[in-house]
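Every protein chain except one is present and positioned as in the full complex.
Letters A and B mark the chains in the order given here, with residues in each chain numbered from 1 onward.
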Amino acid sequence: MIGREPGLILEAAPFLRRELTTSKLMRDVLLGLAPVVLAAVWYFGVSAILVIAAATAGAMGTEWLFPPYGKRGHSLKDGSAALTGVLLGLTLPPGLPLWMAVVGGLVGMGLGKLVWGGLGHNLFNPALVGRAFLQAAFPTALTTWAPYGGIGQFFQVRGATLAAPFMHMDVDAVSSATPLALMKFSGESTPFQNLLFGSTGGSLGETSALILIFAGLWLGLRRTYDWRIPVAILASTAAFAGILYLVSPSAYPPPHFMILSGGLLLGAVFMATDPVTSPLSPRGAWIFGAGIGFLVVLIRVFGGFPEGVMYSILLMNAATPLIDKAVQPRVFGRPRREKS
Amino acid sequence: MAKDSSQAYAEFAKGLWKENPVFVQVLGMCPMLAVTNSAINALAMGGATMFVLLGSSLLISLLRNVIPKQVRISTYIIVIATFVTLADFTLKAFAPALHKELGAFISLIVVNCLILGRQEAFASRNTVGMALADAMGMSAGFLFALFCLGSAREIVGNGSFFGFPLFGPNYEPWVIMVLPPGGFIMLGLILLLFGAIKQARAKRPSETARKAA
Partner (left out) sequence: MSRPVPKQADVSLVKMVLTLTLAGLLSGLALAAVYEATLPRIKENQRRALRRAVFEVVPGAADMKRMVVSNDRLTEAPEESEEAGIYAATNESGEIIGYAIPGRGIGFQDFIDLLFGYDPKSGNLTGMQILESRETPGLGDKIFKDADFVAEFRELAAKPEVVLVPNGTGAAPNEVDAITGATISSRAVVKIINEASREWLPLIEGG
């Protein structure tokens, strides 16, 4: 019992470890997503479950088929593929044909992540790549919004969810418009409490602002993501939209509408904060978020589409390496300005 | 003579596969991506390119000892541009619908680097027969590649082939495939496919050699 080895560890860096691993991070985010998924199910019933499951199956299946490294199926364990699938599912309209959701998962994972070399190498947010592909490939299906209903309509399959693969299905069911489309095309605004609680048309996960705010706060307090990014996005959206609103309250929607409607909160909390595709430094995060907010308002107000969160985030994803380069922190021990 | 014809055949065949302008040399990407949203457009573009390449290769190979080296590129461009404009007028007069579809991309054949490349690399140093065989092979390879991309994009993006619907009225077309991004995505997938085929082919002889050993 005497000569116990002294605690001398001969090891290479890193010496300081945090009890945080990729899979833990992913689990946290998935946990934060749970209430959002539940809200989607509440409003859109069994269709929500089916669409999200199909997108997830597409994403995980692709990662399983084309593993970026190691043994087949090994890279599924970090949970990033599942997270991409769920996030993609939440951005899709309820009543989307399931096969399209699978295609979205496949393309998002394949073109958005695996061709870059797997987790950590991708330039763009994979879920949004899948969403953008679907938007361009099936513009009609992606802008057909099945109306929301209470939990009473749980078993009612919405829209064309069960369309046969590669086919479309004509459904007579009324389709509703999103608050943003109503604002853009008919100048109607949506009541504040509807935006807050989510009883509006829209993508599965974007309708309930309140739940997204709570999920975002919880994740932010747990330091799961860089809180600066969503804060910067919301602040710059509010600022730009606010300026426009002050200039002409009749021509432009009020800033609180801008923030609560559409995919802004979902994007700000769950998409823009993806650590792989956002800048590393705090200063970079501020620039990144501010850029997204500015682009969102620009696209929504002056662009052709009613919604612009997806394109804004993808564009700023593309700018991330530049931002990282521009605001590179000073190397410790070097002078402030160094001519290279 | 026999040697000549077999060499001509070799010059012809290399353009089809081994040195295919698109799949191997990745040349002429502008028309490749721009006008291949249907099989018929791809064929028309391939045909026009073939006409220009054959015409200019013939002329430049004939004149290869006359053209001073310092002004050769300018001369090639004049020759190529002439043939392109001829093709442009002819299509406009006899196939106005097709010409409308291809639009400015007919005139842009002038800057297809495949054509200038063949003049500089081959026609200006070889006899007329060889130059024609080479031009024929290269443009056939280009046409083949355009046709692959055009058919694939039309089938997926429009559910039809040469305008005939393939999958019935309920097929949901992948609109992105007939839009510009679809050109890039489909080209990438086709290059991937051909890369895989080439790799598989390259592997085979070595395996048989190993078995023999």
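Note that a contact is a pair of C-beta atoms (placed from the backbone, for glycine too) under 8 Å apart; a residue touches a chain by one contact, two chains touch by 3 or more.
Here the structure is a predicted model, which is why all the values come from computation and not from measurement.
Enquirer: Just name the one of A:70, A:152 or A:304 that touches the chain not displayed here.
Expert: Here the residue in touch with the unshown chain is A:304.
Enquirer: Of the residues listed, B:89, B:167 or B:184, which one is in contact with the missing chain?
Expert: Here the residue in touch with the unshown chain is B:89.
Enquirer: Please pick, from B:66, B:104 or B:200, the residue that touches the omitted chain in the full complex.
Expert: Only one of B:66, B:104 or B:200 touches the chain omitted from view, namely B:66.
Enquirer: Across the whole complex, list the residues on chain A that are touched by the chain not included here.
Expert: Against the left-out chain, chain A lists 139-140, 143-144, 175, 185-186, 304.
Enquirer: Can you list, in ascending order, the chain B residues touching the missing chain?
Expert: Touching the missing chain: residues 65-71, 74-75, 78-79, 81-82, 85-86, 89-90, 92-94, 96, 125-126, 157-158, 173, 175, 178-179.
As a working rule, only the chains that are shown with their structure count from here on.
Enquirer: Please tell me the distance, in whole Å, between the geometric centres of chain A and chain B computed from their C-alpha atoms.
Expert: Whole-Å distance between the two chain centres: 41.
Enquirer: Looking at the complex, which residues from chain A come into contact with chain B?
Expert: Residues of chain A touching chain B: 97, 100, 111, 133, 136-139, 141, 163-164, 166-169.
Enquirer: Help me check something: in the complex, which residues belonging to chain B touch chain A?
Expert: Contact set of chain B toward chain A: 167, 170-172, 174-177, 179, 181-182, 185.
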